[in-house]
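Note that this complex is displayed minus one protein chain, with the remaining chains in position.
Letters A, B and C name the chains as they come in the text, with residue numbers starting at 1 for each one.
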Amino acid sequence: MLLDTPVARPTRAIVEPPPAPSSADDTLLSLLARNAATHARRVALRERDLGIWHEYTWRDYLDQVVALAAGLEALGFEPAEPMLVIGDNRARLYFAMLAAAALRGVPAPIYPEVPPEELAHFARERARFAIAEDQEQVDKLLELRARTGAPEYIIYDDPRGLAGYAASGLIDYETVVARGRARLKADPGLAADLIARAGPDDGAVLLHSSGTTGRPKGVLLKHRRVLAAIRNAAAADYFREGEEYVAYLPMAWIGDFVFSVGAAIALRFVVSIPEGQETVLRDLREIAPTLYFASARSWDNLLTRLQVGIDESTPLKRGLVAFFMRLAIDIERRRLAGERPRPWWNVLRGLGELVVYGPIKDHLGLGRAHRCYTAGEAIGEDTFLFFRALGLNLKQFYGQTENCALTAAQDDARVRLHTVGRALPGVEIRIDENGEVLIRAESVFDGYVDDPDATARTLVDGWLRTGDAGYLEPDGELVILGRVGEVVHTSAGERFIPNYIENRIKFSQYVRDVAVLGAGRPFLAAIVCIDMEAVGHWAQVRGVAYTSYADLSQKPEVYALVQGVLRHVNGVLPPPLRLRRFVNLHKAFDPDDGEVTRTRKLRRNVIEKRYAQIIDAIYAGASEIEFEARITYETGESGVLRRRLTIMDVGA
Amino acid sequence: MFYRLAGVRHTSYAADRALWPVPVDRWQIRALLALAVGAPFLLPDLYLTSYLLPWLVWSTAALGLNLLMGWAGQIHLGYAAVMAIGAYGAIHAVRLGIPFELALLGSGLLSAAIGLVFGFAALRVKGLYLAISTLAMQYLVDWIISHVPAISGGSQATLQAPAFRFLGVPVAGDWSRYYVALAVCVLVTSFLLNVGRTSFGRALAAVREKDFAAAVIGVNAFYFKLMAFWCSSFLGGVSGAVLAFCYYRAVTPEQFNLDVSIQAVAMVIVGGMGSVIGSYLGAALVLLAPIVLNNLVGAFARAAALPLHQEVLSHIPLILYGVLIVGFLLFEPLGLAKVYANIRNYFLVWPFRHARH
Amino acid sequence: MLSLNNVEVVYDRVFLAIKGVSLEVPEGGMVALLGANGAGKSTTLKTISGLLKPERGEVTRGEVWFKGQNIAGLPAPERVRLGIAHVLEGRRVFEHLTPDENLVAATSMHRDRRRIGALKEMVYDYFPRLKERRSVKAGYLSGGEQQMLAIGRALMTEPKLLMLDEPSLGLAPYLVEEIFGIIQRLHRDGVGILLVEQNAAAALDVVTDAYLIENGRVVMSGKAEALKQNPDIQEFYLGGSGKKDYHAVKHYRRRKRWLA
Partner (left out) sequence: MKKVLATLTFLAAGLAAASPGAAQDKTIKVGTALDFTAVYTFLTAEYSQGQRDYIALLNARGGIKGHPVDIMVVDTGNQPQRGIEAYERFKSEGAVLVDFLSTPVSRAVVPRALNDGINVLTMFHGRSDAADGTVFPTIFPASPSYWAQATAIIKYIEEQEKGNLKDKKIALVLIDSPFGREPIPVFEELSKRLGYKFSAFPYPSPGNEQSATWTQVRRERPDWTIIWGAGGGQPVSVREAIRNGIPIDRLASVIWLSETDMNIVGASQTKGALRFEGVAYGKDVPLIAAIEKEVIAKGKGAGPAERVGSTYYNIGVATMAVFAEGARLALEKEGGPLTPAKLKRGLESIKDYTADGLLPPLTITSEDHQGGGRGRIAAWDGAKWVPKTDWIAAHQDIVWNLIRQESAKFKNSGN
C-alpha cells in the first residue's frame, strides 16, 4: 500500500479502430455529444488550478456546454450573435465557445493582452455577450462598453476582485450555468434540442486574421469547414485519436481552435490547460503531451534555453551532450539527405537516448511527443535539425486562418528544411502566374465578416488567394518564399523580400527580432533586438559586465557579436543585398507597442514610423544617435526614455 | 539521466503529497524491497546473518533515534539503554509465556514508559543539559541491569532468548529471524516515511526549529517533545527486542552500553538528521564499515604479504574508519543522506546543472 | 571602489540564486539594490562580504573587486579588514551583551584601547540613543535601537564600504527616517554605502544610483532620479502613482517589462 501511491498515470492512447473523425453533417456539438455518449468517462479536459489537475470527462464537458448554453439563452442570446471570449486558456472559456456555437451564435476569441483601445477594433461586431477570464479582462470589457455600449452581458470565470462591482450585466459563470441547469431540469427535451440546433453551415468560430498592415479582418469559420480541415489532416495521419495535447497557444489563434477544440472533439484528444502563461513549461512537463505544436519562434527559444542551460552545465555533462548531439545531428542530416540508415546509428542513438536525448526531452516534457509540429514562419536549420536529432518527429506544416490552418504538411518520408510539405488530402494547391499560392478545399472559409471587398479580393473563382509567394517542387512539395506583397525594391532597383533575410538572421540564437530596412533606400540595414538570455549568458561567460537589456545591447562586445551574425548572413546574400549598417535596439519589439502582431509578425509601418529617427541616422551615416523612445505601458500610459544608440557598419 | 519527470501530475492534493511522485524512486523502492525479500535466496548465510540482518535491525533502531534527534531536534545519549529495556523486557515476557508479538509491543511500551519518565525529567532542560540527563539514564539503566540478577539473568549476566513464534510460525533458522527483522524494519520505515506528512510530524518539525515559535502557532512544545520521546523510545525498545531475538539470541549488558549509545548517535549524525535513507546509510557505515575495513585490510595485508604485526594491522582499519567518518562529515556535514540527495539532484537535473524553477 | 563582475551564485550545488550580476559602488558612493523578496539581494551582499559558505552557497562564476583587489577568494574576516562591513538583515545583535560590549566585540582587530574608546564615542555620536542605553542587555533594546546597534557595531570596524540589508525592516516610519538620516550622514562622512531595501521609496530618496534585481538578475540600473520616474518602478516598487485605493486593488496578471 506504501508503494501504490495514487499518482496520475499517463493516459494511454487507447487502441481502437480509427473512427471516422466526422461526416459532412456533423457539427462540433454533435461530435461532442457522440463522445459523451460513447466515451462518457474518459477524460476530455484537464485544467491546472492551484497545482492540481482538475479533470473533466466527456460527459462533464457536454454537461457544462449544454447548461451554459441553456443559461445563455435565458439571458437572451440569439442565433448568429457573436460572443467575445477573452482571456488565457481556461476550460470555462472553451465551454463558452461551444455553448455559443450550440445556440448558433459565433464565439469570437480575442488575444488577452490586447489593450482596451485596440479591443475596439476586434469588437466592431458589437457583441452583446462576452465571457472574460478575470478582473483584468472584465475591466477592459467595461471600458469597451463605456465607449461603445457593448457588450451588454459580461460573464466572468474567476471572481477574484469582482465582488464589489456594481456594473449591470456582470454575471458569474456559475450563475449562468445554474440558471441553465434550472431550465434543463424543467424541460427534459432541451438538452437534446441544444445539441441538435446548430447545423454544419452555422459558424463555429470567428477569428481575426493577424493583419500585419491594416486592421484585423474577421474570419468566420463554419463547422463544415473546420471539420473538413480536420478530416483532411487525419487522413494524412496528421492527428490520431486520443492524443494528449496541451492547450497553451492563445485562444484567439486559429491553431488553438483547430487543435484544442476542433481536432480535440473530433478525435477525442485529452486537452490539458496549464495554470497560467508563466507555468506553461512546467505544466507541459507534467502532461508530457503526445502531440505538440509550437511556432518556429518557440522552437528557437526552446533551443536557446537548452543551449544556455547546457553551457552552464558541468564539463562532464556538457561534454556528453556535445558529443551525442553532434552525433545525432550528423545522423539526422544524413538521413534527411536520403542516406540509408546504418546499424551503428541505432546503437549510438540508443545510448544517446539514455544519456542525452531522453533526459533533454524529458526536461522539455516532450518525452512522449510522437508528433511535433511547427508552422507560421520558416524554422532555422539548426533548430530544426537539433530537435529532430533529439528524436522528436518535428515537421512543418502550412496553413492560414482562412483555410482553418491546415493546407499542406510534411509527411515522415519527405521531411525537408525548405519545404512545408505537400497538400493535405482534399486540398488543391495551385501557383498562379505571379507566383502566388492559391488553395481550393472544403475547409476554405466563406468570406470576411462585413468586408465584401476584401472577400472579393481573396476568394476568386472558388480559389483562396493566400498572399504567399511560393512554388511547387516536381514531387508536389510546396515551398513558401514570403508574402507576395512583401517584395520590395531598393532605390537602386534591387528586388528583395525583407522577411526572408530577417528569418536567416533570426536563425542565430543571439537575435530575437530584426527588421531589415532598405525599401526605397540605397542599401540594406537592420534594426536588431538581441536575445537577452543567449547574449546575457554569452556576455557572462566572457566576463562582459552588464546590467539591463538596454545596457547589454549597447556593449561594444555585443555589437561585435551581432556584427558577426550579420556578416555570416551576408555571406549567402548577393552583394547588392548585403546588409551594410545596423543598430542594436535598446528594447525588444513588443506587441504592446504595436511593433509586432500578437503572433509576433513585424509591423513594418509601425517600425518605420516609430524609429524614423534611427533609420534616418543609419542612412545619414551617423555613428550614434540620441533617441527618444516612446513606450506604451499595458495600463495604456506612455512614457519617454532617452537613449544613446550606436550605429555600426557591418563591414566585410 | 535516470529520472524522468514528464507526465508526473496530480489530480488531487492527496496525490500531490505522495511519498514518491517520481517513477524512478518508486521503482527503486520496489527493487530494494524485492531484493530485501529475496535476500535469503541471493546471499550466502554469512552475509545474511552477519551483515544484512544486523544492518536492518540497527537501521530500525537508528530510525527510532532519528525521530527524536532529526525530527524533533532532541539529543539522546542513552538510546542503548532504551534498547536494553526493550530487549530484556521482551525476553522476560516471552519467558513468562507471553506471545512474541505481544512481547514486542510490550517491550516497546515498557521502553516508551521508562523513556517518557526520563523525557519528563530531561525536557526541563535543553541542548547540552539534555545530553547529560540522557547520559544519566544510560548509566542508571546499565547499573540496574547489571546489578539486578533477576533482570540480567544471574551471575553469568546472560539471558538466552527463548524459542518463539511469530504470527504462528516458529522462528528458528537464520531465514525466519531475518524475515522478522525485515518485517519490523519495513513497518518502522513506513511509519517514519509518513511521519513527516502527518500533523504530528509537522508539529515535531516546528518544535525542532524553535520551540517557543512553535508554541505561538499553537503547538504544545512540551507535549510534542514528550511524544517524540515516547515514540522514539517505543521504536528503540522494539528494535532492542528484535536485536536480542533475531540477532544476538542472548543478551548481556555489554551489548547495550554507552559505546552502543554513541554508535547509535553516530549513525544518525553520519547518516543525516531527519532522513529515513540517512538512517540506513548511517547504520551501514557505523556498523559495517569497521567489519568491511577489517576484512579489507586483512585481505590486502595477506595479498601483499605485509610484514606487519597483528596489533598494527588491527589498528589500521580503526584509523581508516575514523578517517572515513570525519571525511564524510567534512565532505558533507549534513550526512550521507545529503550525499545521496546530492547525487540524486545531480541526476535529476541531468544534463543540466541547475534546477530550473 | 567595489565592483561585481558577472557574479553567479549557486546554493547547494543546484539552485541558481543570482546570475550575471554586475554592479558598482564608486568611492564614497551611495547605491541601492532594490528588488522583491527572494530576488537575490541578500545573496549579492553575502557574496561581497563572504558569508555564502555557511549557507551552502558558492560563487561559480564572476569576480568581486574591492579597491583594486579580487576578493572573491578571501574569508569574511579578511574582507572586514579590507573595509567591508555587512549589517545583516534582522539585526543579529549579541543579545546577552550590552551595547557597550557589543561594540567592543567588533574590535578584535584593534589592540589599541584608546582607539577603541574613540571609535565607541564616534558611534555614540551617531546614535545618541545607544549611549543612553549603553549598559542594558541588547536583547532588551527596541527594534530600532537594535538596528542602530547593528550599524554601530559595523562602524567599529571602520568600514570603507558599509552594506546594509533591509535596515528599515519592521521599523516605525519615524525610525526609518532617523536611520536613513544617519546613513546619509555616514555617506557625507565618506563611507561608501550599499543599501538593500524593499522600501524603494525611502531608498531612492537617499541614494544616487540604484540597481533593480529580479529573479537573480539585474534588470534595471541607473540614477535614482531616473528610476524614480520609471513607470514600472512606480507601479511595482513605489506603490503606484502616489495615491492608492485599497478598495480597488486589481488582481491583474502583470507583465513587467523593465524598460530603461
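Quick note on the criterion: a contact is a pair of C-beta atoms (placed from the backbone, for glycine too) under 8 Å apart; a residue touches a chain by one contact, two chains touch by 3 or more.
Owing to the predicted nature of the structure, the values given are computational and were not obtained by experimental measurement.
Q: Check the whole complex and report which displayed chains the hidden chain contacts.
A: B
Q: Can you say which of B:Thr49, B:Ser107, B:Gln138 or B:Thr189 touches the chain missing from this structure?
A: B:Thr49
Q: For the full complex, which residue in B:Tyr79, B:Phe166 or B:Tyr247 touches the chain that was left out?
A: B:Tyr247
Q: Of the residues B:Ser12, B:Gln28 or B:Ser146, I need the one that contacts the missing chain.
A: B:Ser146
Q: Across the whole complex, list the residues on chain B that are touched by the chain not included here.
A: Its contact residues with the unshown chain are 44-47, 49-51, 54, 95, 146, 152-163, 247-250, 252-255, 259, 287, 290-296, 298-300, 309-311, 313-315, 317-318, 331, 339, 343, 346.
Everything that follows uses one rule, which is that only the chains that are shown with their structure count from here on.
Q: Among all other chains, pick the one whose mean CA position is farthest from the mean CA position of chain A.
A: B
Q: Could you see whether B-C or A-B has the larger number of C-beta contact pairs?
A: So, comparing the two chain pairs, more contacts are at A-B.
Q: From the C-alpha centre of chain B to that of chain C, how far is it in Å?
A: Chain centroid spacing, chain B to chain C, equals 45 Å.
Q: How many Å are there between the centre of chain A and the centre of chain B, using C-alpha atoms for each centre?
A: Taking the average C-alpha coordinate of chain A and of chain B, the gap between them is 56 Å.
Q: For chain B, write out the residues touching at least two other chains, lowest number first.
A: Touching at least two other chains: 353-354, 356.
Q: Any chance you could list the residues of chain C touching two or more other chains?
A: none
Q: Any idea which chain B residues touch chain C in the complex?
A: 342, 345-346, 349, 353-356
Q: Note which residues of chain C are touching chain B in the complex, please.
A: Chain C reaches chain B through residues 10, 12-16.
Q: Spell out the residues on chain A that touch chain B in their complex, using ranges where they run on.
A: Listed in rising order, the residues of chain A that touch chain B are 2-3, 5-8, 10, 46, 51-55, 282, 285-288, 309-310, 312-314, 317-318, 320-321, 354-356, 358-368.
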